[in-house]
Structures are given as structure tokens and as C-alpha cells.
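Input: a single structure, listed below in C-alpha cells.
Note that this complex is displayed minus one protein chain, with the remaining chains in position.
After this line comes chain A, so read on.
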Amino acid sequence: MNLTEQFLARSAGKSRVSPGDIVTIKPDVMMGNDVTTAVTVRILNESGLDTFADKNKMFIVMSHFVPNKDIKTSEMTQSIRKFVEKHKLPYFFEAGKGGIEHALLPDEGYVVAGDVVVGADSHSCTYGGIHAFAAGIGSTDLAGAWVTGKIWMRVPETIKAAFHGIPKHPWTSAKDFVLHLIKEIGDDGATYQAIEYHGDAIENLTAEGKLTIANMAIEAGAKNAIFPFDKAIEAYEKGRARRPLNPVKVDPKAAFSRSFEWNVEDLEPQVSYPHLPSKAHPISKVMAEKIKVDQVFIGSCTNAKIEDLRIAAKILKGKKLAPWVRGVAIPASQKIYLEAIQEGIVEIFAKAGFAVTGGTCGPCLGGHYGIIGPGEVMLSTSNRNFVGRTGHPKGMTYLCNPAVAAASAVVGYIVDPCEVMGK
């Protein structure tokens, strides 16, 4: 069985499962954020269901509209706080004590390698980056999972995605692997399916890089992404994991519905044009178009981990943003924010002219703190650039890796980081 099948079989207590089977699994972590949990709380309050299978598996992370951006969201999030208090839930994270759920949970060891996770947020697929089965669900599913401790899943077909080679371009990163994949298979290329990653280029990535790739599996419509357990993930879990790891082994006889092989030697940093992540182009072509940017956003659950911020800081050190560029930087969690302060990264960002704040989703979903206006161009390290996603429906958002974002902020146009840093 491939990795997803092994995880689902184990959680369902079966010796074998195949694509198309419906299984009932028992997740280790069942998570919601402020926006989705508000609906879950409403559903639970209206239904009268108020007993839960295991409170230690219920996680609520306030991330999207916090610190509360207006009276309406403060009212909405109040309902969650009351719910948490009433049921004495142990794992509730406010802004300032948490961050964006997909950065927080693996980084602070609440989700560990070998877990089965469901999350009421589409980017819950992120945890596949540290060898977990993790899929996004909605608010009613979350309510059901909290009450029963179980949820049904269809065993998906699995796409095997193998990456080989060492990129020649010094600033090509994990983000570029996944933008390339989405361009190749399409925004719906993996709908209802799992993506399993293999190849020497994958083995060379850090766990953070794998988390970035898994994060964007949903941008190809996938149910989940999954990586084999390896040394990088093992090292990442040291000092983080709060529970024992529970990895599975790669089965050499595993079957896949489709297989892709990509060589990344010539892969340049990619930039996805409005309004789809699949519209990825190599930086050399993008640069020739001289695209002027109004705002650069370094943040989100995709690319605001400490590793990402270090890369951006390396480029920004001692430099200033172009006069017309507004910079917004949001480390993805409070822990990462503190690390960035200690490492001097926040100072580098601030001196360059970035507005820097603590872990919230910010303009990634057009929530608050950096919403773009009509006709404005934002270059963003986030994951989605749909119409209206980051602000005004006539705004234009381009997606890229942290190095491209930092260099472009300095130049004021979308550029190859080599323009700023040399070859």
C-alpha cells in the first residue's frame, strides 16, 4: 500500500484498503480556526450536541481575523471564546499565544509524524509535510468529528510526484517545486486524490520545505499530500514532538494512479500570475515584463516559517524598499516572531521599511493588515491569488518564494534575486 493507504488502513483498524473504499478513521488532531470554528460552534449550539469524544484532540487556533479587526469579528470570535470556556477545552490559541494553525501545530509539536489529522481549513494538508495524513474538512464535519471522534473518508487514488536533481539557480526553493507541479497538473489536477512525493530532490529538502510543498497540495485540488519519513523529518521532530512519532515504511510494491517525474536542475524561481496558482512562469520571463509592484507581502502558512524569513532577511539586510513599495511582513506564529526578533530578522525587515506584526493570516485572505485596492499589484509569498482573495476584486496578486518577494520589494519590480545579490 502507498503511504496514504497505510495511514488510512491503520487508523480504520483494517489490514488493507484500496482507492474508492470508504473507511471510518479516528483522527489524532481535529482542528478549526476562528472563521470555521465560529460556524461549528453555531451548529453545535443549535443542535444541542455538547459532549465530545476527546477534548485533548480538539484544537482551536485563532488566525484569520485576529486580533479582532472590527466589532463584527469580535462578536463572532466571542462565541468561540465562550464555547472554549464552557467546555474547558485545553488547546485554544489566541493571537499572541499561537499563530497561523498550519505553522503553529507542527512547529510546536502538537501534530507529529505519523498522525492522522482533520482540520476545518483547506490548508490542513500542510501536515503531510512531516509525514502525517492530513485533510481539510468543513465546519459541520468538524462538529461531527468532535462529537463522535470519528469521520468517514474515501480512500483516494494517489499521484506519485518525483523530483530529481539539484537546482542550478541559487534561489530556487520548495515553493518553486510546488508552483511547477500545479502548473503541470492544473488547479484541479489532483481533485479527490492524494499526492505522494519521492525523489532525491525531495530528500534534499528540509522539513520546512516539505511543509511548504504539502501546504499547496490543495491548490491542485488534492485531498492530502504526503512525504516519506526521513532524516530531515526525524531531525525536525527532535525537541518538538509532544507525542511519540508513529511513522510508516515506504512499501516498494505500492501502487499509484499516475506518476510524474520532474528534473529540477533547470527550474528557476516561479511566479504565478493572477488569478490562479497554476499560472506559474519562470522568473527570467517574468522579469522581462517589468511588472511594477505596489505591495510585497511576506507571510502566510506557506512561506513565513523561520527558514523563509531568514532567506528574505539575507536579501533585505542593509537595504531599503523601493520608494513606492509598501511592505507587509507577518511571521507565521508567535514563536517564529520571537525567533525572528532574537535573530535580528525583525530589525532587518523594519529598517528596510516593512510593517511587521505577529502571527495572523493578514492579507492572504483579504482579512486585514494589508488589503490591496483596485488595480494594485501585490507580490505575495502566500498560496492563492484568486479574484478578490487578497482585497479588491480588481487587485492583482502574484505568488512567489520569499527570496523573489524580498528582492522585488527592494527593486520595486518583480525581479530575480540575483539582480540584488549577484550570481
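Assume contacts are C-beta pairs under 8 Å (C-beta built on N, C-alpha and C of every residue); 3 or more make two chains touch, one makes a residue touch a chain; residues count from 1.
The working rule: contacts and distances are computed from a predicted model.
Taken from the listed names "Beta sliding clamp", "NADH dehydrogenase subunit L", "Dihydroorotase" or "3-isopropylmalate dehydratase small subunit", the protein name that UniProt assigns to the chain not shown is "3-isopropylmalate dehydratase small subunit".
Contact with the chain not shown here comes from a single listed residue; of A:Asp28, A:Asp107 or A:Asp141, that residue is A:Asp141.
Only one of the listed residues, A:Ala120, A:Ile185 or A:Ala304, touches the absent chain: A:Ala120. Of the listed residues A:Val61, A:Ala225, A:Leu365 or A:Leu379, the one in contact with the hidden chain in the full complex is A:Leu365.
Here one chain is not drawn; of A:Gly48, A:Gly239 or A:Pro252, the residue touching it is A:Gly48. The chain not shown here touches chain A at positions 22, 35-36, 38-39, 42-43, 47-49, 64-65, 69-70, 72-73, 76, 79, 119-122, 124, 136-141, 143-144, 147-148, 152, 187-188, 191-192, 218, 221, 223, 276, 365-367, 384, 386-389, 393.
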